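For this depiction, one protein chain was excluded, whereas all remaining protein chains were kept in their positions.
And now, subunit A:
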Amino acid sequence: MKQLGLLVTMQPSVKEKNAAMVEWTEQERSIITNIFGNLDYEDVGSKALSRCLIVYPWTQRYFASFGNLYNAEAIKTNPNIAAHGTKVLHGLDRAVKNMDNIKATYAELSVLHSEKLHVDPDNFKLLADCLTIVIAAKLGSAFSPEIQATFQKFLAVVVSALGRQYH
């Protein structure tokens, strides 16, 4: 009976569990929904992925079967890369729709990236940086420091969630 009591008191309360989750202000939520609401997924997705493969060429190791990646021009015009970039960006939609539970939302994708795709989780940050740069180029002066901070916070949470199921 005593052990049961101990077991019960040792569990984190619902409040404590929620305290460990990422907190988003109303302003941050609206910034993220705005950015993704006005996004041309095909344009931004393909630009972000191709920029990542050009600026950090070692990331090309994961795309050996995608065809011609021999130089920047080939990467920029490669249709497989463009399609994949769009796919990856749509993958971020799940996080936008579940901002209060990104960790659980990406559990399955994290396992996929670890067990099947064998992607070094450091690469997630590289793609995130390229995506930030592409969005900055698109929004220009509208990409204020506050918006940048929110966007980078969002991407950091996604990157962390994707790296969680690596063992």
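Everything that follows uses one rule, which is that a contact is a pair of C-beta atoms (placed from the backbone, for glycine too) under 8 Å apart; a residue touches a chain by one contact, two chains touch by 3 or more; residues count from 1.
Note that in this section contacts and distances are computed from a predicted model.
Per the UniProt record, the chain missing from the shown structure is "Globin domain-containing protein", taken from the list "Two-component response regulator", "Globin domain-containing protein", "Fructose-bisphosphate aldolase" or "dolichyl-diphosphooligosaccharide--protein glycotransferase".
The residue from A:Val22, A:Ile54, A:Ala83 or A:Val96 that touches the chain not shown here is A:Ile54.
Although one chain is not drawn, the whole complex shows that of A:Met21, A:Val88, A:Val111 or A:Leu139 it is A:Leu139 that touches it.
Residues touching the missing chain, restricted to subunit A, are 50-51, 54-55, 70-72, 75-76, 129, 132-134, 136-141, 143, 145-146, 148-149, 152 (touch as defined at the top).
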